[in-house]
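Heads up, one of the protein chains got dropped from this complex, but the rest are sitting where they should.
And then subunit A:
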Amino acid sequence: MTQAMTGARMVVQALKDQGVEVVFGYPGGAVLPIYDEIFQQNDIRHILVRHEQGAIHMAEGYARSTGKVGVALVTSGPGATNAVTGLVDALMDSIPLVVLTGQVPTFMIGTDGFQEADTVGITRPCTKMNWLVKDTANLSATIHQAFHVARSGRPGPVLIDIPKDVQFATADYTVKEKIKTSHYQPKLKGDIDQITRLVEMIETAERPILYTGGGVINSGPAASQLLRELAEATGFPVTSTLMGLGAYPASGKNWLGMLGMHGLYEANLAMHGCDLMINIGARFDDRITGRIKDFSPNSRKAHIDIDASSINKVVRVDVPILGDVGHVLEDLLRIWKSRGRKVNKAGLAKWWTQINEWRAVKCLTYKNSTSIIKPQYALERLEALTKGMDRYITTEVGQHQMWAAQFLGFEDPNRWMTSGGLGTMGYGLPASIGVQIAHPDALVINVAGEASWLMNMQEMGTAMQFRAPVKQFILNNERLGMVRQWQELLHGERYSQSWSESLPDFVKLAEAFGCKGIKVDDPKDLDDAIMEMIRYDGPVIFDCLVEKHENCFPMIPSGKPHNEMLLGDADTQGVIGAKGAVLV
């Protein structure tokens, strides 16, 4: 039976029918009818943010930590343009979002009306798909279609622009079962012939490696289980991109740690020296490959990805497998088992001997201090004191993000939220609130640098209002640490604009927001301070004053291959040439 209702009511009804529990948003003139409907119901919780960028990052944190679609609602014009950074962030990291924007009424579109912007035009390259709905009759079907697109295939953000008159007008509601999910049905099962070819390679490989990425996590918890089974059954070493941490447990015996520009020595040298690379849901990002010409020169490469455009985009592969990671791994394991579970035992034993030699280098070693807190030490202590807790970590972007990836261990997927592809400073605080809203009883920590954290610090108001007890663990070096590091290595130690002047007193800032502030600058006090932060029932701004000139190692300088890593300050003299300096 069809039911007539206003467009605004349709929005709320469609969200309910899609199982949405939380919307992150900010009202404004062009979305008032929808806000009026939100006011008159109790099924969907609305989290009022302080800036629209915060709404999108919260929805991302919510989505990434639950596997569900995140939803945000913002007004026209500046509401929509403020959302743009978050949309691109979600697009780069394949996070499913449905973003609803208000628009001036249809008869005013194109007149440069108040708070009018060409939202679909601006966000077209920032979304997986977007729609301007000009007729209320199409609104509910478009919303259902949007959820289908956001979560299918390679997930991503979609946007629906809804003019105000469309929200007021009445039309029949289309139930979600009635909509055509269209031709858009990405293939999940991989090609069996290609999978069999990969199985044959697995059986004979002497120096294999599993190179895993965010696709494993996006595929769902079953994919992580299958990855663990594959790694344990074959004995193959596992490394992961920044986005894939947690798919294979950090405590697993085959774990090599993260790879890439600031990845572990053993992970990068294993990538360089392997004879079979199995890319599972990663995309050969430039942070991973370094110089393409010298990237893993002697390996055959297989690539499992749900997005055909990721395959052969950057690195040519020998075995392309288009499909969902979970489905492909299931077939892969089944075929490998049915053929007798063969691996090259002698080759593997030699490979592990080699890997253990690389591990013995202990690339994360740093020089600790009894007077100054080293950022690495702060994270080691955070890890030690929170290990085993129901813990979620978000980060901002920069040195602290890389140290967090190196020093924190993730045992499960969906526990690590970070801005990988776009590298958005200001992501972590709002993302941590989104995670906390989804997991009210969990310990949610945003590992931050002071510069990144300031970019969206207004969201502490949101955390207070909605009693999200997020812990803001700020490694404060009074510097834009990663910028400073590059200036030291590449620009003759000319530290142009890379220090944080006129920083607020974070403890007083916390008090101003009505939450708790903790400041620590002595390594002896660190443990107690961290415990105080964990035990406090409410948001905490933790100002951890750390060594100001610490560099993040290991590091593969731009334009260098994996086997030319820098392990510490002693390695850095004149290693980056002019060609490397132009890369980011």
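As a convention for this text, contacts are C-beta pairs under 8 Å (C-beta built on N, C-alpha and C of every residue); 3 or more make two chains touch, one makes a residue touch a chain; residues count from 1.
Keep in mind that, in the parts below, contacts and distances are computed from a predicted model.
Enquirer: Missing chain's UniProt protein name, "Sulfur carrier protein", "ABC-type quaternary amine transporter", "Acetolactate synthase small subunit" or "NADH-ubiquinone oxidoreductase (Complex I) subunit 5"?
Expert: Options "Sulfur carrier protein", "ABC-type quaternary amine transporter", "Acetolactate synthase small subunit" or "NADH-ubiquinone oxidoreductase (Complex I) subunit 5" considered; the missing chain's recorded name is "Acetolactate synthase small subunit".
Enquirer: Which residue among A:Gln40, A:Thr111 or A:Ser309 touches the omitted chain?
Expert: A:Ser309
Enquirer: Determine which one of A:Val149, A:Ala169, A:Met402 or A:Ile445 touches the chain that has been left out.
Expert: A:Val149
Enquirer: For a quick check of understanding: of A:Arg9, A:Lys128 or A:Arg415, which residue touches the chain that isn't displayed?
Expert: A:Lys128
Enquirer: In the full complex, which bits of subunit A touch the chain not displayed? Write them out.
Expert: On the side of subunit A, residues 120-121, 124-125, 128-132, 149, 153-154, 182-184, 187, 191, 307-309, 311-313, 316, 320, 322 touch the unshown chain.
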